[in-house]
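Okay, handing you the structure first.
Showing chain A:
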Amino acid sequence: MSALPADETAYRLEMRDISKSYGGVRAIRHADIAIRPGTVHALVGENGAGKSTLIKIIAGAEFADAGAISFNGEPITISSTTDAIQLGVQTVYQEPQLFPELSVAENVFVGRELTRGVRVDWARQADQMHDLLATVGLPDRISTAPVGTLSIAEQQQVSIAKALAGDATVLILDEPSAILTDAEIEVLFTVIRRLTSAGVAVIYISHRLDELFRIADVVTVMRDGETITTRPIGELSVRQIAELMVGGVVSESRPQNGAATGEVVLELDGFSRTGRFDGVDLTVRSGEIVGLYGLVGSGAGDIASVIYGMDKATGGRMLVSGRPVTVRNPAQAKRLGIHLLPANRSAQGAFSFQSIALNIVVGELGLLSRIPGWASRRRERAIAQEFIRRLAVKTPTERQPISAMSGGNAQKVVLARQLVKRPALLVLAEPTQGVDVGAKEEIHRIISGLADEGTAVLVVTSDLGEVLRISDRILVVRAGQITAEFRPDATQVEILAAAAGADTPDADTTPAPIVIQEDQT
Partner candidate 1 sequence: MTTETTTVRPTARRILPPPVTGQEFVLTGVIVALWVLLGVFTPAFLTPGSIQPLLVSVAPIALIGVGMTFIIITAGIDVSVGGAIMLCAVITAKMMVTANLPLPLAVGLSIAAGLLLGLVNGVLIAYGRVHAIIITFGTANLFQFFALRVFGSETVNGIPGTLDVFGRGEAGRTLGVPHSFAIMIVIAAIAWWYLRHTTGGRHLFAIGGNANAARLAGIRVQPRVMVAYAVTGALVGLAACFFIAAGTSTLDQAVGSGRELAVIAAVVIGGTSILGGRGSVIGTVLGAILVQTVTSGVTQLGWPSQLATLFVGVFIIIAVGTDLLRQRVRAQP
Partner candidate 2 sequence: TSRNDAAPSGASASGDKITVAFVPKLQGIPYFEAMNAGGKAAADELGIEWLYQGPTTADAAAQADIVRSFIQQGVDALIVAPNDPDSMAPLLKEAADKGIKVAPADTDAPNSVREVFVNQASVEGIGEALTDSLLTAMGGKGDYAIVSCGETAANLNAWIDVQKKYTASKYPDANIVSVVYAGEDQAAATSMATDLMNANPNLTGLVGECTSSAPGVAQAVKDAGKIGTVFTTGLGTPMSMAPYLKDGSSIASILWNVQNLGYLTAWTGQQLAEGKTFAATNNVSSDLPSVEFDSASKTLLLGPALVITKDNVDTFSY
C-alpha cells in the first residue's frame, strides 16, 4: 500500500505503521508518511480521516499505540510536546492553542522564552516580535494586546507567528487557511516558500484542494485512518484527489426544490447592529431556502445571532409573518417560531456528557408533560427516539452521551433539537461544518425536506459548495452588508468575487475554489 519514494535517507521525518485508538475508535491505522526537507507535504482526507491525530502524534500531543518514527534517519521516540519542540517540530493546531489573558508577544514565546539568566529577556523578545509580526502580516501594535481580544483569524496568525518563533525543522500547519482571507493566505504562502527554501519540511493540511496545487510538492491522502497514497502533486488532479479521499466516484445530486411562493415569514428592513452589519434587507418565504454566504468575519453570523435574540439590533426593523417584532432573547425568538442551529457545535450546541435524549429535547422541555414544569422521562425518550429515527442518527440508544458520537451524528442531534417543535423559520449557522461527506448529504436532505413541508430556512454558511447546492436564493454578505443576490445557477467564481470584494473575477489573483461538485471535470 505504501507508495513512498525509495531514497529513505533523505527524509527529515518518517513515520511507519502508526496506529492509534481512542477507546474503541481506531483513529489511525497503519499509517505511513515520510517528509523531505525543503518540501511542502500536503495531507488531505475527509473529516475524521485522522489527519489531526497523525500530526498530534508528531507534535507529541498524543501518543501512538504502535509504529516507529525516525528523524533525519535516526529512530526516535516522542513522548511529550517538549521532545517534539526540541527536535524543531513546530505546530499550528487546527484550533488556536493560545492564552487569552496573556499578550500576543507573550503567547508567541510561551514555552520557548528567550532568557538572560533566569530572567525572561523581554527586550530581545520584543525585537524578534517586530520581525515575526511583519512576517505574518500583523501590525506591530497588536503585540501588546491580550490574545482574548483578537479575532479568530488574528489568533490563527498569532499561532503561525508562534510556530515561526522557534527554529523549525518541521513546520506543521493544520488547516491554517480555513479561517484566513485570501490576502492573508498569500502572506502565509510567502512565509512557507521562504521556509522551504531554507530547508524546513512543511506538513500542510487543508480542505481547500485547489490551493494545494499552488503550494504543495507532495500529497498524502488519508481515508478512515489509513494513508491511501502518497504522490507528487503534479500527478494528480483535484478530482482524483477527491475520489481518493472518499474512496469512490464523487457524485452529489442537487436536491430539487421548486421556487418558493409561500408567504413571507421573515423580513428584515434596514436591520443593523453597530460595528457588525448595517442596513440589511432580506426576506425569507415559507418553503424557501435562502443562503446567506459570507467569509469568516463578514457579519453573516452576526445577522443570525441578532435575528435569534442573542445580540441586540441597533437599527432597522424585523418582521415575522408581517408583524414587527423586537426579539430580546432566544426564548422569545422561539415563541415566534424562530429556531437556530448554532455554528459552533461543541461550544454552543452540545451538552457533552448529557444523554442524546436530553440534548434533543432540551429546547422544548414544555412538551415533556401536560403538567407545566413536569418532565416525563418516558416522553423524553419517545421524542428522542422519534428524531433519531427521522434523522437517521447512528446510535445504539438515546441514553448515550453525545460526547461519544462522531461529528456528523452529533450535528444531527443538535439539529434535531431545532425540529422538536416545527419551526416557522429555521436559521442554520454553518450546518455542516466539520461534518464529513455522507453526513453532509443527509443533513442537506433533511433541510430540503423541511422546506418542502413549508418551513422557511435561512442557511448562514461560509461553505461555497453548500450554499450553491441547497439554496433557492443566495445573498452575499461582505463587510456587514448584503452586496449581491444570486440564483443557484450562479458560478462559484461570481459568488466568491462578490464575497471577497473583487469587482471583476480574475482567475490569476482569485482562483476559483474547486469544490467537489458534479459539474466539475
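The candidates were selected such that all candidates are chains of the complex that A comes from, given by their letters.
Simple rule for what comes next: a contact is a pair of C-beta atoms (placed from the backbone, for glycine too) under 8 Å apart; a residue touches a chain by one contact, two chains touch by 3 or more; residues count from 1.
A quick note: this is a predicted structure, and the numbers were derived from the prediction, not measured.
Listed candidates 1 or 2 all sit in this complex, but the one touching chain A is 1.
Residue ranges of chain A in contact with candidate 1, taken from their complex: 59, 61, 80-82, 84-85, 91, 93, 97-103, 105-106, 110-113, 115, 118-120, 122-123, 125-127, 129-131, 134-135, 140-141, 143-144, 162.
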